[in-house]
Every structure is written in C-alpha cells, then in structure tokens.
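Take this structure first; my questions come after.
Our next item is chain A:
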Amino acid sequence: MSPSAVLQNRWVRFAFRRAGRLVVSLWVVVTAAFFMIHLIPGDPVRGALGISAAPEIVAAQREALGLNRPLWDQYRRFISGLFTGDLGNSILKRQPVWETIAVRLPATVSLAVPAFLLALLVAVPLGVAMAVITRNGRARRAELGFVGTSVVLGTIPDFLYGCLFIALFGISLKWLPVAGRRGVSSYILPVVSLAIGAIAILARIVRVEVLAVLNTDYVRTARAKRLPAWQIYLKHAVPNALTATLTLSGMLLATMCVSTVFVENVFAWPGLGQTIVTAITSKDFPVAQAVILVYGAGVIIINTVVDLILALLDPRSAVSEG
Partner candidate 1 sequence: MTRVQKMLGTPLARTAAVLLGLVAVLAVLAPVIWGRRAETVDMTGILAPPSAAHWAGTDGLGRDLLARVLVATRLTLLLTLEATAIGVVAGFLLGAAPFLLGRVLGRAVTWLIGMAVAFPGILLALFFAVIFGTGAASAALALGLASAPAFARLCQTLVAGVLARDFIAAAQIGGVGRFRILFRHILPNIGAPLAVNATAGAGSILLSFAGLSFLGLGVQPPAYDWGRLMMECLQSVYVYPLASLTPGLAVVLAGLAFNLTGETIAHSLGIVTMSGLRGQSRRARAASRPGSRRAGPTGPASVRTSGASDWPVVPADVELTSQDDGAAALLSVRGLRVTFPTESGWVSPVRGVSFDIAPGEAVGLVGESGSGKSLTALAVAQLIEFPGRVAADAVRFAGAELTDGTSHRHLLGTSLAMVFQDPMTSLNPTRRVGAQLAELGRAHGGLNRRAALARAVDRLEAVRIPEPARRARQYPHEFSGGMRQRAMIGLGVMLNPRLIIADEPTTALDVTVQAQVLDLLASIRRRDGVALWLISHDVSVVAAVCDRTLVMYGGRIVEDLPTARLRTAAHPYTRALVAAVPTMTTDVTAPLATIPGRPPGPGELSGCAFAPRCPLADDRCRAEEPAVVSAGAHRVACWHVAEAVR
Partner candidate 2 sequence: MSELKFSHVTVHFGTGRRRITAVDDVSLVVPRGSILGLVGESGSGKSTLARAAVGLAPVHAGSITLDGDPVPTRGSYRPLQMVFQDPTASLDPRLTIGAAIAEVAPRGLTRAGRAAEVARLLELVHLEAGQAAAFPGQLSGGQRQRVALARALAGTPKVIIADEITSSLDVSIQGAILNLVRDLVAEIGLTLLFISHNLAVVRYMASRVAVMQGGHLVEEGPTALVMANPAHPYTRQLLAAVPGADKPKGTP
C-alpha cells in the first residue's frame, strides 16, 4: 500500500471515530431539547394559552402535546418523530412546526453563509498582511491603529450595525432596502452587518496566529535556508497559522448562524431568528424547541466538518485527537 493510502486510511479511521462522537453529541442535544420543555417552571400550556383560557382547551392542548403520557413514552415519541419529520404542532398557528422550519431555515442559512464567506475573504488576507507588516514590533503605529480599530469594531454588536446601516443607507440615502427578503439588494445590509464584527475579530486572531508561527523554530529554519520571503510566508507560515484559524472559523460560522437572530429582527428577515423570538415571547414551546434543536444540530455538524477538514490539512490532529 502506498503511504498516501495509509494516510487516507488514517483519516478514514479518524472520520469514523469523529462520526461516532457526532452521533453522541446529537443525542445529547436532542435530549436537552426534549427536557427543556419539562424544565419550564409551572405549566407550559397554561402559560402559553394565558390565565383566561378555558380548562377544557388547556386539557385538550395538553393531550395534543402528549404531556399526559409517561415521560419515557414522550421521549420515545419525540425521538421517533425526529426520524419521520414530525416535530409537533405550533400552539399558536396550529400548523406543523416542520413546515415553519422548512420555510425559515433556508432564509437564515442564506444570510449566515455569505456573511461567513465575506468575513473569511476579508479577514484572512487582512490578518496575514498585518502580521507581516507588524512582525517583531515593526510599524508600531500600524499595529496600534489596527488593534484599536479591530477592538472597537469587534465590540459593536451586529444589531447596532444593522440600526446604523438602516438609518444611513436605507432611510437617509435611500440606497438599499431596509426590510424583508426580496432580491439581491436586500441581502447587502444584513450580510454586511453580520460580517463586519466577525471580520474585526477574525483578522485580529489571524494576525496573532501568523505572528506566533513567524516566531517558531521551523520558520527560523526556513530563513536559514535563505528562501525568498514570499516562500517563507506562503509555504511555511500561513498554512500552519490557518489550521488554528480554521478551528476558530468553525466556531465563527456556528456563532453567525445563531447571531442572525439579531440581524433578522432588525431587518424583518423571515428566518429562524424571528421565529424563535416570537416563539419565546408568545410561549409557543414546540416551535422554540424545534428551532433550538435545529441550531444545536447545525453547530455540531459544522464542528464535525471543520474537524474533518482540519485532519486532512494537519496530519498531526488526526493522530492526537479522539
């Protein structure tokens, strides 16, 4: 067998182990989502329907949600429902939760993914460039300016960017639509609002990682080989810095998917974020439960994919992990 096949094999073995962990993690999330309803203090149905609701209606709703069955039976039904696509019915709208998710999830993903890609595309080159410019304490002013700007930009919350952009580009300048999801132009403001803070944070991390790699012994070895500077940066420094960056960017994508909750509410974007806020304020628990489940599963899947990519890029991580 050729060595590359051995490597592939090692990666495949790692992938299997990682898939096992994925299943366990998913089970934990499903169980947490299930028990979430049961952890709510008081009677969730009474809470949802209000104090004035007739006792018969409350009882009927309890029956419909299956809350009268033994806990184990409810758990079994909940899990089997996941496999058949049955996530229960909304208390408020009385329609299957699954339908709401199917409509809303794509809207959220179509916001998070472009924002994530935009963040990567801007932040990685920016971070690498800043690292090269400011290495070993060179260009102190540029370093100070970059760090200062990125700290401030990274602190400003997404929804504040959203409000500013609406005020500036939507209402004062009337360049771009400020609400809803219609046409490409409607994506610009929400995506940029989501990406800008992430760019600031990620660029700073990339810079720190590249600087750390530039100080390693093996970069000194590369310099001792008298390689041209671009080769040292592109072949030795950046690939090693990117593995650390990739680990973080998985977290970033996961955070972005959930952060849409703010931006969606600012831009009246018909996604999961709006759904869950409405569900929480109106105590529509089946919907809230399903959205939490979708978010949680999404995070776990993203983490798994990132780990698998990482194991391909860095031969050590497949050995050391799991």
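Brief remarks follow.
Convention: a residue touches a chain if its C-beta (ideal position, glycine included) is under 8 Å from a C-beta of that chain, and two chains touch if they have at least 3 such contacts; residues count from 1.
The candidate set was assembled so that all candidates are chains of the complex that A comes from, given by their letters.
Quick caveat: nothing in here was measured; it's all calculated off a predicted structure.
Candidate 1 is the one, among 1 or 2, that touches chain A in this complex.
The residues of chain A lying in touch with candidate 1 in their complex are 3, 25, 28, 32, 36, 39-41, 47, 134-138, 143, 147, 151-152, 155-157, 159-160, 163-164, 166-168, 171-172, 204-205, 207-208, 211-212, 214-218, 220-228, 231, 235-236, 239-240, 243, 251, 254-255, 258-259, 261-262, 265-266, 276-277, 279-281, 283, 285, 288-289, 292, 295-296, 299-300, 303, 313-316, 319.
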